[in-house]
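Every protein chain but one is kept in place in this view of the complex.
Our next item is chain A:
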Amino acid sequence: MNFDDIKSAWSNDNDDNVVVPSSVDQLKTLQLPVEKLRSNMKIEFYVQLFSLILIGFLPRYTYFAPVLIIPFYVVYFVAVAISVYYFFKFHLFYKQLNTATLRSKDRLYALYYEAKLSIEMYKSYAYTLIPFALLEMAMHMASRQDSKMKAVFQAAVTNQAIAITMVSVFLAMLLLLMAITTFWVNSYYGKYMKQIGKVLEEFKEAA
């Protein structure tokens, strides 16, 4: 056998098993990593939106010290403003994914780098929100009249050692939540990013 033999056999290869659908509506897709990213992004968007709305009602369904309500909403609206900015960015990327076609190699490169960038942006968004979440949580805990935390917060104002411990705990929680976020993003999107990376690597080697 040689390549001419293969070419000859190739040109006679039977294509009867390709079933062309009778309508394009019958086509199902979700096999490309970008499509999967897109679908995961959509799900996450709804979950995050729902969570943000829910947090906004926190002072209504749990006790909040009246003095902390305004600080709570200041922090909350800053977090909402940041979210709106990121949601807008993600929306642009999402739209781009929807209209993106694989008609050219350049388009393919652009799309895949864009996907990579968006995941990184998503991580930075999540990291940005963590301190806000912790602040809201701290305010919530400080509000509870029966809470031991209230006494601790009050003690921290005069006792430096307690204040340092509290800041350390805050930072430790921050780091822990960042690690959890990274783990979450990597397990939810990482698989597809790995696939994308593999394709990009091959392109790079071939160029």
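Definition applied: a contact is a pair of C-beta atoms (placed from the backbone, for glycine too) under 8 Å apart; a residue touches a chain by one contact, two chains touch by 3 or more; residues count from 1.
The definition used in the following text is that contacts and distances are computed from a predicted model.
Missing from the rendering is one chain, named in UniProt as "RNA polymerase sigma factor" (options: "Xanthine dehydrogenase molybdenum binding subunit apoprotein", "MoaD/ThiS family protein", "ABC transmembrane type-1 domain-containing protein" or "RNA polymerase sigma factor"). Taking the complete complex into account, A:17 is the one of A:17, A:160 or A:187 that touches the chain left out. In the full complex, chain A contacts the hidden chain through residues 1-3, 5-10, 12-13, 15, 17-24, 27-29, 31-34, 101-106, 108-109, 112, 195-196, 199, 202-203, 205-207.
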